[in-house]
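So that we are looking at the same thing, I have put the structure below in structure tokens.
The complex appears here without one of its protein chains, the remainder shown in place.
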Amino acid sequence: MSGQVEAKIEQLGHRLPAAPEAVGFYVPVLKTGNLVVTSGQLPFMGKELVFKGKVGSEIHEEDGINAARICTLNALAQIKACVGDLDKVTRIVRLEGFVQSGEKFRNQPHILNGASQFLADVFGEKGRHTRTAIGVSEMPLNAAVQIALWAEVDE
Amino acid sequence: MSGQVEAKIEQLGHRLPAAPEAVGFYVPVLKTGNLVVTSGQLPFMGKELVFKGKVGSEIHEEDGINAARICTLNALAQIKACVGDLDKVTRIVRLEGFVQSGEKFRNQPHILNGASQFLADVFGEKGRHTRTAIGVSEMPLNAAVQIALWAEVDE
Partner (left out) sequence: MSGQVEAKIEQLGHRLPAAPEAVGFYVPVLKTGNLVVTSGQLPFMGKELVFKGKVGSEIHEEDGINAARICTLNALAQIKACVGDLDKVTRIVRLEGFVQSGEKFRNQPHILNGASQFLADVFGEKGRHTRTAIGVSEMPLNAAVQIALWAEVDE
């Protein structure tokens, strides 16, 4: 049975995916104290990395925004896999956002709003997080965006 | 009434600014447990982003150092906005520093010392933090520096 948060995700027209596996010798998520931390999530849909390239030069901003939302869905899937139910989240604490950026592309905040707005829509007040927004030159697997989340949970 | 830490900032010739608003759908600061986390702060003075460009190629190191200190003042303003008084800070835990860097500029530690030295001057022992120092190719709004702080507070 899915909880209220997951129902809200579906109401918004999305679906929580299966939690992607780690791309290396690490784990995608863990809990320490009442904090759940995810590894950096890439825009995978199933086994396919759906948005590759540098935002602003090789791919459009709109694709970057979609990539950011998909990363976020994957991060939420990780948090669910860790604690069993997204309704246990009391606060999204932090979003670390990295955008693979073409030369002179400086609109990373706009891209990452695809993630931040989605978290606000899904969690309401609990979704209002802190954020770092960085443009990087090279990303694993040529992914357009990488996002890691820290969440506070009550269980 | 301002506390001892804020008095020290003024004694050093600086002034705690109004806490800058977030550049997107997120919050600039929040508290989880006894940790206060800020979003990445840019070198804003009021509404103006005062240091733009790549350090080492487009702007001088001295400007980068000033930018780092302004980011830090903004981060401290966020922490004050969150907990009411900087005297509640028991330790600056972590500084995440990103420097928009020109080609072959590898002196990021020198730039970020503008932040680290300032924290040491303001907080003494409590200001001795851990740090990551990264050079990135593209920064939101072409900002020269971005800094996020984690602080431990007692309240």
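In this document, chain identifiers A and B correspond to the written order of the chains, with residue numbering beginning at 1 in each.
The rule is short, and it goes like this: a contact is a pair of C-beta atoms (placed from the backbone, for glycine too) under 8 Å apart; a residue touches a chain by one contact, two chains touch by 3 or more.
All values derive from a computational prediction rather than experimental measurement.
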Touch criterion as defined above, residue of A:V50, A:A81 or A:V136 at the omitted chain: A:V136
Residue numbers in subunit A that touch the chain omitted from display: 22-30, 32-33, 37-40, 96, 98, 134, 136-142, 146, 148
Where the missing chain touches subunit B, by residue: 33-35, 91, 93-95, 101-110, 112-113, 116-117, 120, 128-137, 152
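Definition applied: only the chains that are shown with their structure count from here on.
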Centre-to-centre distance between subunit B and subunit A (centres being mean Cα positions), rounded to whole Å: 25
